[in-house]
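Got a structure here, written out as structure tokens. Questions coming.
Only a single protein chain was left out; the remaining protein chains are all shown in position.
Coming up: chain A.
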Amino acid sequence: MAGRWSGGGGGGEVVGSIYSVLALVLILVACVELGDAATAVDVYRLIQYDLSGAPYGSRLAGLNHHAGAAPFAPGADLSRTVVILPVRELNLTFLQEYITSKQPLGGLLLLLPQDIRHKSAGGNKSRNVGLLRSILSELEQLLIHVNLPYPVYFAYEDDKINAVLADYPVYFAYEDDKINAVLADVRRGDASGQPATATTGGYKLVVSTPEPRKASSPTITNIQGWLPGLVGDGTTQLPTIAVVASYDTFGAAPALSVGSDSNGSGVVALLEIARLFSRLYSSPKTRGRYNLLFGLTSGGPYNYNGTMKWLRSFDQRLRESIEYAICLNSVGSWNNELWLHVSKPPENVYIKQVYESFSEVAKELGVSVGIKHKKINISNPRVAWEHEQFSRVRVTAVTLSELSVAPELLQSTGGLYDTRHIVDETAIHRSIKLVAESLVRHIYGYEGKNIQIFADNSSLAVNPSYVKSWLDLLSRTPRVAPFLSKNDPIISALKKELSDHTDEVHLQHESIDGMFNFYDSTQATLNIYQVASVTFDLLLLLALGSYLILLFSFLVITTRVVLRMISRDDG
């Protein structure tokens, strides 16, 4: 038996069985899907939408190209390059040129600075932030109003960019530095005059995501709460005052559109006003002879589509009982001046009354409220302010805002730069106080008297931690209406909060009017691979081939020739 084993035939059998086992193992391994993501970065896609049939935004989602960074040689073909642009050093004219000349790009990756996500420490940065803010809003307006036939993504820069940019070897870079390391490396490659795709290999950026699909019948949800006044003395119908704020946002990157100021600040102010008045109205002694209607409306960026549908759902009696409506829009980052936007001439009795009560309280608070009159044009579909929807159904309404001019369509709707750090909590406090005091004076007939109902340190004071916590929550939650489902957590949270303070809270689900169509896949994961070029592998093959040939010749010479010579000598 042992003899058979050591025989040549036995060896062959063993070899054969080993081969078959090997083949089996190889087949098994080949079946395992490779999860070889080198570095994964969260990226946020530029919005993709159709506006009355015309395509806008980034039209593609899948990405699989080499990375490249500016500056490029003029006339360079970038149709197979993902251009990485840090917004911090963005050259808008360069981008504009590319977009207007319709040059094809493999893709565009915009790096947002961390500053806009975290509160920056130190005062010297505030000017920087201001500059950044204007760049970002310009960039946003540029990107959402053009049709880009390639994928466009946003990602956050990492903290240690400076360390990385200073010749820091990529090999030892920290994992979360990867994107900056990539950028630095790509730049170094470009600076040495070689394009990334030639011999140096470079980086490949891959986003594998399905083709974006049209969001099916996007809904908008309005939330309404009701605080009934005290009915008595034979009056059956009390007048109503409505406080309204639009809560949804729109921005270049839907997954980043948190809209802290527009209109998170308005929502926070509305919730706090509802809380204050619910305390006043909880006792019959202090319940006013006005009904209060609170409305959190959706569809704000789309000509206040939700507000229109909400108003249409009112019955005639309710609509007529509304004495006036106050719409809150962007009240979180002003210094000294707020604007009261109206669509009836300021000489109008009701408008005058509202304006006077506001400016009176404003004087006591040491701020000023200006009035701006803008006529509405019924034939123009553009609705710049929320109160204009009220005016269209002949309800007196005003918008309180820090913005002095009416925004264009999809402007100032809570985009990229509109994050938590630009909102000033004290500004929101003052706005809340201003609105609440003027309302209370109107409701209880204290006009012209200097009485502070919601004085600080009283039991009815504005609660800073309540304001802060809601502001923080809203600043974490992107709220682009088409991507919010009917029972999205944020909608449920708002509904629950309003129902804690008011009665008869209900949701109204509507669909956005047909002008807009949205596409999904707003978020994705970007995989960054460091790749070697084909040339490198060819060279490697060449080197290996010559190494093996050399080894072969060396072994032949040393073992056969030399040994034979030795044995011949010995023989």
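The rule is simple: a contact is a pair of C-beta atoms (placed from the backbone, for glycine too) under 8 Å apart; a residue touches a chain by one contact, two chains touch by 3 or more; residues count from 1.
In this section, contacts and distances are computed from a predicted model.
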Select, from "Signal peptidase complex catalytic subunit SEC11", "Translation machinery-associated protein 20", "N-alpha-acetyltransferase 15/16, NatA auxiliary subunit" or "BOS complex subunit TMEM147", the UniProt-recorded name of the complex's unshown chain.
"BOS complex subunit TMEM147"
Which of A:A76, A:L131, A:I451 or A:L541 touches the missing chain? It is A:L541
In the whole complex, not just what's shown, which of A:V146, A:V206, A:I371 or A:L409 touches the removed chain?
A:V206
Residues of chain A (touch criterion as defined above) contacting the omitted chain:
2-3, 5-8, 10-11, 14-15, 18, 22, 25-26, 29-30, 32, 34, 36, 38, 201, 204, 206, 527, 529-532, 534, 537, 540-541, 544, 548, 551-553, 555-556, 559-560, 563, 570
